[in-house]
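Structure first, commentary second.
Every protein chain but one is kept in place in this view of the complex.
For clarity, chains are labelled A and B in written order, and residue numbers in each chain start from 1.
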Amino acid sequence: MITVRVQGVTKSFGRTAALDSVDLEAGPGVTGLLGPNGAGKTTLLRIIATVLAPDRGTVTLLDRDPSRPEDRKRIRERLGYLPQDAGFHRGFTVFEFIDYVAILKEMTDRRARHDEVRRVITLTGLASVSAKRIRALSGGMRRRVGLAQALLGDPDLLVLDEPTVGLDPEQRLRFREMISHAGEGRTVVMSSHQTEDVTALCTRIAVIHQGRARFTGTPAELTAQAAGRVWTEAQRSPAALAAWRTGDGTYRNVGDPPDGADLIPPTLEDAYLLLMGEPELEVTHS
Amino acid sequence: MTEWHLDPEAIRRYAQGPVPPHLAASAEAHLMQCALCRGAISAHVDARRAEAIWHEVVDRVDAPRRRRPERMLVRLGVGEATARLVAATPTLRGPWLLAVAGVLALAAWAAQVDERFLRMFLVVAPLGPLAGVAVAFAGGLDPTREIGLAAPYSGLRLLLIRTATVLAVTAPIVAAAGLALPGSNWLAAAWLLPTAGLTCAALALTSHMTPVVAVAAVATAWVLLTAPTAITGRLDLAFGIGAQVCWLALAVGGSLWLAAARNTVTIKLGRNA
Partner (left out) sequence: MLTRPPDPRKDSQLLAAIADGDREAFGELYRRHLPWLLVRLGRRCASPELVDEVVQDTFVAVWRSAERWDGRGEVAAWIWGIGIRRLVDALRRSRPPADELIEFDGVETSAEEHVLLAVQYGDVGAALASLSPELRAVVQATVLDGLTTREAAQLLGIPPGTVKTRMMRARALLRERLA
């Protein structure tokens, strides 16, 4: 069941083409957008969150067309969105802020609304701080507040823009757990510029680079692209696109291996590097 | 001191009713000091009743704190949810209101000094509320804007709520400044209808441009229109009876159009929306 279908979507800001004829499909589970900063991931996510309209192309969300006002409203009723720099009103407590968003999501009955706010607060582990001001919380907790508001109303489509950026390893782990849990029975589309997030969470990936989708498929398929192109050597190989020293002192080389090279199994990161292409990367020196 | 506890039978009898008062007194004195026996009573308390009370407590404890304006609105019959939105409008900030008051006070004072400034006051007066509307929608000042854009809440409704709030707060400030002006009293009110007309025009324009741009367009048109009349002393062109009727028509026309088109028009609350 395809929840998100993006076809030939193009979007420009002034003379810059943020997205150039991008195709993407997403269904239940977690779909990841991988790519460097400025690649167009945020623009694409904003389009999927119905915040932005494309210049060209078609978008179908939850079987509806977001370019039509009535459909757009219906989509938004089943949508949760965590933007990249989610801000909060000064002085709001966690509960008050989520309650405010709940009002924007048209939950008018006070009792039911407060019950729902409490539900998402418990779901994201914020119960002990629900009466605290958001500005008094750490970055990791604030991000959780952002996730909590996105989960209001139990949406069918969850759009998360760089949800794990800036979190320390422990916070990131907990956040991944929550995202993974959220992805059960729901469509989650998230972006990241770190391959570990994607490897850990996503059932499908799209690699976005310079406004184009360079790859769409499963993580396994992407990794397979690097098969036979990763080898280990005692030093940097001149043939390598990229090479780095590993923990045991040898070098991991990615690129076109010379004959007789000691091949090793590739990771998603290797495939990502290869995909990002030759011109952008630094040529390694021996 | 020996560890003395109430036996289960005593606890049951105490919790469930008929017990000699002195036994009750003894039990109560003990319960003040003994967490174990306090715990033992919970078996005799109706769990549903405990749960129901907890639900009420939690509701009151969690309930967002209401400031006075919000409470007043609710008492006036405004929906509780709407009142919350009003309270969160990004214009009800002390510093900004002080700035508006300051500018107007300056204009009023200047008007006392020189008659030309008096005319300038009338030109400047509607800009206060208009600026307030723009500020209420300026992206930089509304931290939850992006989340709000993806929410199903009617953009038009939000627009109207915020605009009404802004006007309700800024209009009295302008009025107060106007009353400080020398001359006949009609001047103090001459800016009201133009402000209403301009605001409705700006609201109607939000179907094609963001509120900030709409306000800028309307404000610019206003200044271009009225500044010459003020300089040449022909105030009646922009503020006379005939002109006031036009402003009224603009206000009514704009409102009617918005009301009629409310289901088909999309309010551009954010850039590129």
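FYI, contacts are C-beta pairs under 8 Å (C-beta built on N, C-alpha and C of every residue); 3 or more make two chains touch, one makes a residue touch a chain.
These figures come from a predicted structure and were not determined experimentally.
Peer 1: One chain isn't displayed here. Which of the visible ones does it touch?
Peer 2: A, B
Peer 1: Any idea which of B:Ala47, B:Leu76 or B:Ile241 touches the chain not displayed?
Peer 2: B:Ala47
Peer 1: From the list B:Ala29, B:Leu98 or B:Ala221, which touches the chain that is not on show?
Peer 2: B:Ala29
Peer 1: Decide which residue listed in B:Val61, B:Leu98, B:Ala189 or B:Ala260 touches the omitted chain of the complex.
Peer 2: The one listed residue touching the chain not shown is B:Val61.
Peer 1: Touching the left-out chain: which of A:Ala112, A:Ala131, A:Leu173 or A:Ala227?
Peer 2: Within the whole complex, the residue contacting the unshown chain is A:Ala131.
Peer 1: What chain A residues would touch the chain not displayed?
Peer 2: Chain A touches the chain not shown through residues 93, 127-132.
Peer 1: Take the complete complex as the reference. Which residues in chain B touch the chain that isn't displayed?
Peer 2: Chain B touches the chain not shown through residues 4, 10, 14-15, 17-26, 28-33, 35, 38-39, 41-42, 44-45, 47, 49-54, 56-57, 60-61.
Following the convention adopted for this analysis, only the chains that are shown with their structure count from here on.
Peer 1: Quick check: in the complex, which residue numbers of chain A touch chain B?
Peer 2: Of all residues in chain A, those touching chain B are 13, 49-53, 69, 73-74, 76-77, 79, 81, 83, 85-90, 93, 95-97, 99-101, 103-108, 110-111, 113-114, 117-118, 130-131, 149, 159.
Peer 1: Spell out the residues on chain B that touch chain A in their complex, using ranges where they run on.
Peer 2: 58-59, 61-65, 79-81, 84-85, 88, 90, 143-154, 263-264, 266, 270, 272-273
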